[in-house]
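Take a look at the structure set out below.
Here the complex is missing a single protein chain, while all its other protein chains stay put.
Read from first to last, the chains carry the letters A and B; within each, the first residue is number 1.
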Amino acid sequence: MANGSIAVPAEQKGKLVDFYKQESKHKGIWSWLLTVDHKRIGLMYLLVMIGFFLTAMTFGFLMRLEMLTPGQTIMKPQTYNTLFTLHGVIMVFLFIIPGVPAVFGNFIMPIQIGAKDVIFPRLNLLSWYLYIAGGAIAIFSLFTGTGAADTGWTFYVPYSLRTTTNVSLTVFAAFVLGFSSILTGLNFITTIHRMRAPGMTFFKMPLFCWGIYGTAWIQVLATPVIGITLVLVILERTIGIGVFDPALGGDPLLYQHLFWIYSHPAVYIMILPAMGVVSDIIATFSRKPIFGYTPIAMSTLAIALVGYLVWGHHMFSAGTSDTSNVIFSLLTFLVAIPTGVKVFNWVASLYRGSIEVTAPMLYALCFIFVFSIGGLTGLVLGTLNTDIHLTDTYFVVAHFHYVMFGGMGILFFASLHYWFPKMFGRMYNEKIAKVACIIFVIGFNCLYFPMFIAGYLGMPRRYYDYLPEFQIYHVISTVGSWIMISGILLMFANLLKGLRQGPIAPANPWDSTTLEWTVPSPPPMENFEEIPIVTRGPYDRDGLIESKVKHQLKH
Amino acid sequence: METDIHKVEEHEAHSHGYGVYVLVFFGLLALTAVTVSVAGINLGSLTLTVALLIATIKTCLVANYFMHVKFESPIFKVFIAVCIVIFATMIGLTFFDLIFRTP
Partner (left out) sequence: MSQDSEIAIHHQHEHEAHAHVGEHVHRDDMGSKMGMWLFLFTEVLLFGGMFILYAAYRFTYSDAYKVAAEHLDTYIGTINTIILLASSCAVVLGIVALQRKNKGLCLGFLWFTQLCGAAFMVNKYFEWTHKIELGIYPKGPALADMSEGEVVFFGLYYVMTGLHGLHIIVGMIFIGTVMVMIQKNKLTHDNYQKLENAGLYWHLVDIIWIFLFPLFYLIH
């Protein structure tokens, strides 16, 4: 042994040491910063990501506080512009897009397919460093140059070319983050194709892996487009290359095309793995196989594909041709089909199941409710004539918060509660977790629902000031933000307490059927003592019991 | 072990001699000559079509022989098809906007 023999305590004989205690070449903090273990990398993402989430949440909180009264409440207009830009950039690029794939995709997916690690472990670590670099540049851009960017997270030209604020650096941060996302996607696709355990066919994979797979394809094929677009913005700002600037013959609408060619599929980067999580959670806590496994898996790919075809609906009122508007509107409605397939299958899975409402399940159920509101209001915006009325109002803001935060955000929390025992080897207080979830969801609706009404009545988004008749909606909304944030803080506090003092978690606390629950919590360094041979479907409860009985008979 | 055998077979499958590749190279040179000389003729609106057609043929040659796509397992061909279809869709849908815009 290079580093001496490992002390194997008597009670742990026959078990592998968990990955926290596993000794490695590097000591202390370096055993994390130089690790190539997918679980450690996943946890490093988690740590940093929660930091970014809380930062951006604070920005959102301050914005809501500002909107409490008309006119100036606590900040200057320029500060407000900066805040909504940063809130958007950090939430979208640093939390929502990488959230589920980078944290749970890294930690859970390889175990779910019965692999020891991802296929390119060092590339995986590089992705993490690129993510950190992107985040660092984004923060650095706040305090350097001529002030933080004030363009909104979309960086629309020509304003982003003209503004004197530090747009180039912020845009560059987004570019670096995109690179990180691409490498993660590439790694996951190859891992799923090459590293599945014997017997683990594509249609025996848990639906979470399908979600990760669909997402990875979008990461690989869509992200480069925004990469080059952002590079062009930087080049145009620095050396004056004429590509988008109308003064030089450019067409600003083409920027919007390229931006949304990526950013619309990016919505599905956020939601697909989250939808996979919900399938896993519902199957587990209904104690029956998921209803319609194949349709759910196929609808994942369908959403990923159709997601490429609908970007134009972000530009209905921007001056694109009527023909393209009609086509994009039609295609947009198509997305509702695979999404509907998923929602109905989840509900059908619940039907006649013996449902156990645990904390993760409660989050998942809240997701179905909230996300349906988000999805259906999306149809209102996808319809041409209503969209003309609602474009750039609070209605849009409400819609995408329902979809993104209500979709990916809630399911991020759900995954955190679902896999917490596996990741940290401890349990949290279930009762407090549920209370936190309920407070959060009440606050969430209180915060965003009034925005639908205000938007419908004509309150434009990104405005610093408003007419007095909108105040009632803003007040409800701001109060909602307080409730929601208390829910989130209670949730994190509870998890933190569980992390330090919670009871030790067994290998399979939820009585789940997928592979990650067959290994100890937390898992050993290379996950499996020996690579399992998979003979049953991911949610096959009878098969699981059968194999358990066989196992016991053998011993 | 089984995969090792596959690996060897895979490599042997596209292990041509030097000759094939040199032949392909000359093919590519010929196509370059064609595209340059055709560019001198005024074909009107066909110019772009012809140029792109020749470029596509050249790409097929490079991809199939130099990049061994022809001898690759089907999954790679599916991947490449997905990539091309999605890129084509991006261009196509963008043009639905450009072509029908009213000035």
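Keep in mind that, in the parts below, contacts are C-beta pairs under 8 Å (C-beta built on N, C-alpha and C of every residue); 3 or more make two chains touch, one makes a residue touch a chain.
Keep in mind the model is a prediction, meaning the values are calculated, not measured.
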Exercise for review: For the chain that's not shown, point to the residue among A:His193, A:Arg352, A:Lys431 or A:Arg462 touching it.
Suggested key: A:His193
Revision key, fill the gap. Checked against the full complex, the residue among A:Leu248, A:Ile438, A:Leu496 or A:Ile533 that touches the missing chain is A:Leu248
Revision key, fill the gap. Out of A:Leu207, A:Val220, A:Leu381 or A:Ala414, the sole contact with the unshown chain comes from A:Val220
Review point. Residues of chain B in contact with the chain that isn't shown?
Key: 7-8, 10-11, 15-18, 21-22, 24-25, 28-29, 32, 35-36, 39-40, 42, 47-48, 51-52, 54-55, 58-59, 62-63, 65-68, 73, 75-76, 79-80, 83, 86-87, 90-91, 94-95, 98-99
Check your understanding: When the complex is taken as a whole, what residues of chain A touch the one chain not shown?
Key -> 1-2, 5-6, 8, 13-14, 16-17, 24-25, 36, 119-120, 122-123, 182, 185-187, 189-190, 193-195, 220-229, 232, 235, 239-243, 248-251, 254, 257-258, 261, 525-526, 529
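The rule is simple: only the chains that are shown with their structure count from here on.
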Review point. For chain A and chain B, what's the span in angstrom between their mean Cα positions?
Key: 36
Point to revise | Residue ranges of chain B touching chain A (in the complex, touch as defined) | key: 75, 82-83, 86, 89-90, 93-94, 96-102
Review point. What residues of chain A sit close enough to touch chain B in their complex?
Key: 193, 217, 221, 225, 253-254, 257, 261, 308-309, 311-312, 319-324, 327-328
